[in-house]
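Step one of this worksheet: look at the structure below.
Every protein chain but one is kept in place in this view of the complex.
Chain IDs A and B follow the sequence of writing; residue 1 opens each chain.
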Amino acid sequence: MVAVMTELPGTPDLRHSLGDRRALRNTVLTVLLWVVAVGAAVPLVSVLYMLITRGGARLGTALFTQLPPAGLEMGGGFGNAVVGTLVIVALATLISVPFGILGGVFLGFVAPESKLADATRFIAKVLTGFPSILAGVFVYASLVLWMGTYSALAGGVALAVLMLPTIMLTSEQSIRMVPQRMKDAAFGMGCTETQAMLRVVLPTATPGILTGVMLAVAGAAGNSAPLLFTALFSNYWISSLGEPTASLAILIYNFSGMPFPNQIELAWAASLVLVLIVLAFNVLSRLISARRV
Amino acid sequence: MSVLDIARPATDYVAPQKTVAAAAIDARISEIHYGKFLAVRDTNIAIEKNKITGFIGPSGCGKSTVLRSLNRMNDLIPSFRLEGQVQFLGQDIYARNIDPVVVRRHIGMVFQQPNPFSMSIFENVAFGLRLNRYKGDYKQRVEYALRRAGLWDEVKDKLKENGLALSGGQQQRLCIARAIATEPTVLLMDEPCSALDPIATRIIEELMLDLKKDYTVAIVTHNMQQAMRVADTTAFFSVDISRGGRTGFLCEAGDTEQIFHDPKQDLTKRYISGEFS
């Protein structure tokens, strides 16, 4: 079918005109935007490629069962750093989750409009952008100097300081998203505030809260700056929470600058393991939030 | 099968001694404020036992506000202030030593929008029982409440499913079952049918007529036909704009027959005849 334009005098020309400057500028900008977008994705592809080729080459059980090698030693692994990372992150989670959720309850349910809530919310938002190394400095000054030693506990506290605001703010959001009529129903039944919270609001908000916790855990697992002078590092297996403890991130930092190929290979392998741990928690949080009603 | 035939489950409690037909709630409200806004004035109304009292009136006339102040739901709004008295079985529920939580356990409420909890159908109905640490047979009591709400046959095979999975009308009946499972003395219903289709509305109206044998019911509706069909007593609220804002007040209350066929007040007459809404 061919459209035939019968042009009457005075009829404006409505046809496409490719040569038009507007159309040309449109095309150029669109192409540029595609270049920018693809360019933004290049680093991720490169990082993943390096992790898989350099880190994957070394993957094996020895990594998880052996201790880091010294100097020119061959082989070895970073089993103690994997365990240390998990212990420190678990400690941080244990410390930050109860306070974080309770704080979220305060912000989203108990007294959302109060002056204290405004202050808390504001400071929590500011703290989410807080340089993570300062959490390390703070815990060094308050806990490490006081205990007289670097420890897994100090590392856990430092990471907890960073996790707390995230958990608090995401908990607040999920609690607020519980429909008002459900809260009304609970009060209408004669619930005390606590009963409404524990029996109705929290169970309904749980998936959202868990999503926030998982994201905070993922962030903490990859965060190394605060561990530098709180947990420090150790070449041995962890035997108590009160002694210097190895972590994957610090191992990567230490090994990356060494002149020995074996250590550099291990740094890549440790990076792969660390990224997998972080991604696992990220994926978990996505799965939980996808199941939300 | 009629819901009337359902045998009551045995109970640990002593049977009630029927008192002479009297008001379950006797409200003498002189003013209700939200902050500086005067929402309701001069409303004296008695909710009689084992009867259905209908609240009607144009929108914004304060009928829902009055209903919600009968079980202190309005306390959840920080700026709310009530002047006057609301007597429930002879006690002023706004007295200083009264715990609003306890009041709400005795005066149940069904809301405009169905609001089941995000938990199983069984747990929704058992919620109030658990809350009150009921020691008897939960299954029996839940089944009884669901039967009274006319929902049992539809849900008996899926009690473990989430209450939110039901249809709108079923959800509202679930909420009624939840409210009556603890057998509160009074049931307040705030436009319970406004979100429902005509068939679901009919089912709930029949249910109300059945419930009044054992409960005292107060219902807000903006549907005059509904008030005529179910209410024994009707209270007509109107709006007064002479004081700046829209202030609601009780214009006239009496037997439903009388309100609809022989209203004493001119405003009532005009509203009934559809002059304004």
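Following the convention adopted for this analysis, a contact is a pair of C-beta atoms (placed from the backbone, for glycine too) under 8 Å apart; a residue touches a chain by one contact, two chains touch by 3 or more.
The working rule: contacts and distances are computed from a predicted model.
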Among "Succinate dehydrogenase/fumarate reductase iron-sulfur subunit", "Phosphate transport system permease protein", "Protocatechuate 3,4-dioxygenase subunit alpha" or "EF-P lysine aminoacylase GenX", UniProt-listed name of the chain not shown: "Phosphate transport system permease protein"
Residue touching the undisplayed chain, where the options are A:77, A:103 or A:156: A:103
Candidates B:132, B:167 or B:265 - the one touching the absent chain: B:132
Among A:197, A:238 or A:288, residue touching the chain not depicted: A:197
For chain A, residues in touch with the removed chain: 22-23, 25-26, 29-30, 33-34, 36-37, 39-41, 43-44, 46-47, 50-51, 54, 99-100, 102-103, 105-107, 109-111, 116-117, 119-120, 122-127, 129-134, 136-138, 140-142, 161, 164-165, 168, 190, 192-195, 197-198, 218, 221-225, 228-229, 232, 249, 252-253, 256-257, 264, 267-268, 271, 274-275, 278-279, 282
Missing-chain contacts mapped onto chain B: 8, 11, 13-16, 19, 88-91, 97-99, 101-103, 105-106, 128-129, 132-134, 136, 141, 181-185, 214
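Keep this in mind: only the chains that are shown with their structure count from here on.
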Averaged-CA centre spacing for the pair chain B and chain A, given as whole angstrom: 48
Touching residues (chain side chain B, partner chain A) in the complex: 71, 73, 76, 78, 101-106, 108-109, 111, 113, 115-119, 127-128, 130-132, 164, 175, 178-179, 182
Residues of chain A touching chain B in the complex: 113, 179, 181-182, 184-192, 195, 199-200, 203-204, 293
